[in-house]
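Report on one structure; see the data block that follows.
So, chain A:
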Amino acid sequence: MLRAMTLCLGFLALLAGPTSGQAQQTIKIGVILPFSGQFADTGVQLDDGIKLYMQQHGDMVAGKKIEVIRKDVGGIAPEVAKRLAQELVVRDNVDILAGFALTPNALAAAEVSAQAKKFMVVMNAATSIITTKSPYLARTSVTVPQIDEAFGNWVAKSGVKTVYTLVSDYGPGLDAEASFQRAFEAAGGKVVGSVRVPVANPDFSAFVQRAKDANPEGIFIFVPGGTQPAAIGKALASRGITPKDTKIFGQGEITSEDALKSMGDDAVGIVTAFHYDYNHNSPMNREFVAAYNKAFGRNPDIYSIGGYDGMRLIYAALEKTGGKADGQDLIDAAKGMTWESPRGPMSIDPETRDVVQTVYIRRAEKVGEHVANVEFDKVENVKDPVKSRMPK
Partner candidate 1 sequence: MTAPALRTTGLHKSFGSLVVAQDVAISLPQGARYALIGPNGAGKTTLINLITGALRPDSGEILLGEEAITALEPDSRVKRGLARTFQINTLFPDLSPLEAVTLAVCERLGVANVWWRRLVGFRDAVDEAYDILASLNIGAVCYRATRELAYGQQRLLEIALALATKPKVLLLDEPAAGVPRQQGGELFEAIANLSSDITVLFIEHDMEVVFRFASRVIVMVGGRLLVEGTSSEIAADQRVREVYLGRSRHG
Partner candidate 2 sequence: MIAPAVGVLFDGFAYGMLLFLLSVGLSVTLGMMNFVNLAHGSFAMVGAYVAVSLMGLGWPFFATLPCAFLVAGVISVGFERTLFRRVYRASDLQQVLLTIGLAFISVAAAAWFYGTMQQPVRLPVYLRTYATFMGINFSIYRLFLIAVALAVTGLLVGALDYTRFGAQVRAAVDNQRMAQGLGVDVDTVFAITFALGSGLAGLGGALAIEIVGLDPNFTFTYLIYVLIVVAVGGLGSIRGSLLAAILLGVSDAAGKYYVPTLGAFLIYLVMVSLLLWRPSGLFGRR
């Protein structure tokens, strides 16, 4: 009996853990990301972006020391994300919530940001509505409609009359489908068919054949990053769809660095739209990529840049408030902020607190030994179109 009680108490003591004293001179940032599971790589790359920014710019801002507390959310788990956000706020006394690779997690945590009046920076999750869930929230990544409406419009203007859309059957995929179709048809194109692919079952061959049967001029593809881009690239090639006779369009994931590596020459000619690629040709980006490679032994991707620019925003906002970490002050400081990122010029829309940036149109081309995304056109100053249409 006594023994059992001791056990219980011991356990609770373990639960309580070391509670670090709250130093006035510290700004704490709680970073919630998937470090394990299927989205682990996203979490790791994003976090490396955060780390690189802090390596380059030190951990002191406006006289305050920056401390980052990392939490693993393990995948799509909004209830865990919300709990972690709650705990970061009430237990660890963080001043800022950051990270958020996945939309459901960001949405759930945004409620905590709103309730606790904490500044929150979404560094990846790309569904349009996220920023509306908390008035203290800003985003430094991208939104799906931002890319795909710009792209749909561009594809129609480029002279393509008919497309078939093939997207993953989940939130971002449906967003991409809707945005692309909307803009493409508004600009005079015709969508001759569409198919939605289950997220979990990655043999694409049958879906690709359906697309081919519809005989469109072009195919628009959206699949999540990870194992699927390469798989769909190979399925396209094996079903005899090559950029030579059918134009292949997609959001940038399908020609991510590892997808291109495993697709090889099959990928040449695929046209994609995205806001960042490590091949982006600017001195600032070359420097960024070199530093990233030196620190982590690989190239940065969109997640890395989201984390990097997210920290940039946090640092700059803190400078502006003179180290005051109040949610309202920080978001006011962030609104309208403009800067040059390795991805190019970007800013935070003062009205929606969402990211405004350039969407690049790239074609996969042989560059030396390898295939890489080469930018050949761009659409500048793109805002998230969904929120522009929302009634104010």
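Throughout what follows, contacts are C-beta pairs under 8 Å (C-beta built on N, C-alpha and C of every residue); 3 or more make two chains touch, one makes a residue touch a chain; residues count from 1.
How were these picked? Simply put, all candidates are chains of the complex that A comes from, given by their letters.
None of these values were measured; they are calculated from a predicted model.
Going by the contact definition at the top, pick out the neighbour of chain A in this complex from 1 or 2.
Candidate touching chain A in this assembly: 2.
Report the residues of chain A in contact with candidate 2 in the complex, numbered from low to high.
36-38, 40-41, 43-44, 169, 195-198, 200-203, 205-207, 209-210, 212-213, 226-228, 230-231, 234-235, 237-240, 258-259, 261-262, 264, 266, 298
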